[in-house]
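Supplied in structure tokens, the structure appears directly below.
Only one protein chain is missing from this complex, and each of the others stays in its spot.
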Amino acid sequence: MIHTEIMEVETRGEVDILDLTQDVESVVSNSKIREGICHVFVQGSTAAITTVEYEPGLLKDIPAALERLFPKGINYEHHRTWHDGNGHSHVRASFLKQSITVPVVGGKLALGTWQQIVLVELDIRPRRRKVYVQVMGE
Amino acid sequence: MIHTEIMEVETRGEVDILDLTQDVESVVSNSKIREGICHVFVQGSTAAITTVEYEPGLLKDIPAALERLFPKGINYEHHRTWHDGNGHSHVRASFLKQSITVPVVGGKLALGTWQQIVLVELDIRPRRRKVYVQVMGE
Partner (left out) sequence: MIHTEIMEVETRGEVDILDLTQDVESVVSNSKIREGICHVFVQGSTAAITTVEYEPGLLKDIPAALERLFPKGINYEHHRTWHDGNGHSHVRASFLKQSITVPVVGGKLALGTWQQIVLVELDIRPRRRKVYVQVMGE
């Protein structure tokens, strides 16, 4: 059995981190699936899905790590193709990737207490993002 | 069809890397599923699941890369929230993520000979970890 819902979320700009956990929990609940997997995927090449403890400190530490590892100010060849200044966004997204899978047990996501599902906006401007939430199982 | 088993594993402290391959193979075998996927997920926001060739050199190289990319000694805002000194653990976990999926073909994991499934403890102390192993297919 498979249950798919597509959500649209608005991001506020670069390195905005949105907590999707409650929305994903609702989809799991709607699916009536008790045991299986939940797959969360954001469409596009300049956003990512991961997990993090959703607290104000880490919402600064994750962007700081992205800037340290993939600085905005260095040269990106992507710029030569499109001149849109978001080469770093693409590279960051290829490393963080666009989806995660979480077990569903007893009709609930098997997340830890301090483990939230988040969308990370990596593009340099606010975007409207399409998030696919899929629950498979019985 | 879906088969889920939950394992508890003890880690020995920061950047301990445990080979879970045989345990996961046993779950695949228990499931009687011949063709499908196997999803391995660790609960929590300071641990990760990935693959590596499990040999002594890489068990040092992975921690060295983590320290180079996400140094323990720099400032993390997470520290202001909880004062527990594991900001770097959380950031590392958000980048490495908590799960992998491996094909099951002919009742076996489709891993390479030198490709093992590992849990990476990223927290700063030994932890008891809950690992979900899920086999879906026919």
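Every chain is named by a letter (A and B) in the order it is written, and numbering of its residues begins at 1.
Just so it is clear, a contact is a pair of C-beta atoms (placed from the backbone, for glycine too) under 8 Å apart; a residue touches a chain by one contact, two chains touch by 3 or more.
Quantities reported herein were computed from a predicted structural model and do not represent experimental measurements.
Chemist: Thinking of the whole complex, not just what is shown, which of B:85, B:103 or B:126 touches the missing chain?
Modeler: Counting the whole complex, the residue in contact with the absent chain is B:103.
Chemist: Provide the residue numbers of chain B that touch the chain removed from this figure.
Modeler: These residues touch the chain not displayed: 35-37, 50-53, 55-58, 60-62, 64-65, 68-69, 95-97, 100-103, 105, 110-112, 114-115, 136-138.
Chemist: For chain A, which residues touch the unseen chain?
Modeler: These residues of chain A touch the chain that is not shown: 1-2, 4, 6, 39, 41, 43-45, 69-70, 76-82, 87, 90-91, 93-95, 97-99, 101, 132, 134, 136.
Everything that follows uses one rule, which is that only the chains that are shown with their structure count from here on.
Chemist: With centres defined as the mean C-alpha position, give me the chain A-chain B separation in Å.
Modeler: Roughly 19 Å, centre to centre.
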